[in-house]
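Excluded from the complex is one protein chain; the other protein chains are retained at their positions.
Let's turn to chain A:
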Amino acid sequence: MAEISQTIATPAAPPRRRFRWGRVFDHAVLILGSAFMLMPVLLALTTMSFSDVQIERQGIIFGLSDQMGANFTKAMTEKSGFTEAITGTRMLMNSFILGIGFALGKIVISMMAAYAIVYFRLRFATFAFWIIFTTLLLPLEVRILPSYEVVQGMGLTNTYTGLIVPLIASATGTFFFRQFFRSVPEEMIEAARIDGAGPVKFFIDILVPLSRTMIAAIFIIMFVFGWNQYLWPTLITTEEGLFTLVRGIKQIIQVFEGATIPEYGKGLALAVIAMIPPVAIVVFFQNWFVKGLVESEK
């Protein structure tokens, strides 16, 4: 975008540009909007640089102090929680395991489901697809009790498997891949058939590489989605060693409530840390992301 507007603006730009109120207004709206969205993050960052005592006294603080580094270190390395079994680093790792496992699992499952629906003459393929699609109407929150019951019955509570597997069926992913596969020209499959590629070979040698950008886009969405899971991890993981960042933050602040001052600085530091990976992924992969959703390489 930046490049485009530059190439257009540069040759036409006169030495003095005419001042236009419309432009000022547009920018004001944009700046206000982003300030509004970013303010909480900024406040978390600034407040974090004070000690817990000051935060307890003053609440949210606008300004900078010297405790930021200390709070970060504390958040990442200090063992905490009820059983003193978890550090910020460990929670970060757990979150990554959940985010990546969740995203990869969803991609693998939904690609295979879409492959079956699109390429095989199944008796009730369309019906099966709509069944999968209607599960969009049944998010985790609706089916949380039965899901918990099943996972608990299988003895998967407090395991990564129990944390990830029940979440990876994905109607959205299946839908995206289905649409994508349907846009792959028929001749490609026929050429592969004549070239001696069976269904598995075709999937791995041709379809998966063709879906690269699509996979990247879905990975980003699903990683962020998985990273931000709160309710399910809260139910399934009771051992603090398995806590993810998103659910851990609250737990940690709560622990010392009562006589001691809650560790506000540490909590805020964890919150900021929890925000960084999803933001980083989206920032670094946004090109792929856009590519995957709007164009296909055919």
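Methods note: a contact is a pair of C-beta atoms (placed from the backbone, for glycine too) under 8 Å apart; a residue touches a chain by one contact, two chains touch by 3 or more; residues count from 1.
In this section, contacts and distances are computed from a predicted model.
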{"item": "Name per UniProt, for the chain absent here [options: \"L-lactate dehydrogenase\", \"ABC transmembrane type-1 domain-containing protein\", \"Glycerol-3-phosphate transporter ATP-binding subunit\" or \"Ni Fe-hydrogenase III large subunit-like protein\"]", "value": "\"Glycerol-3-phosphate transporter ATP-binding subunit\""}
{"item": "Residue in contact with the excluded chain [from A:D26, A:E56, A:E84 or A:E190]", "value": "A:E190"}
{"item": "Selected residue (touches chain absent from view) among A:E84, A:D205 or A:E239", "value": "A:D205"}
{"item": "Interface with the unshown chain - residue positions in chain A", "value": "185, 187-188, 190-197, 201, 205-206, 209-210, 212, 297-298"}
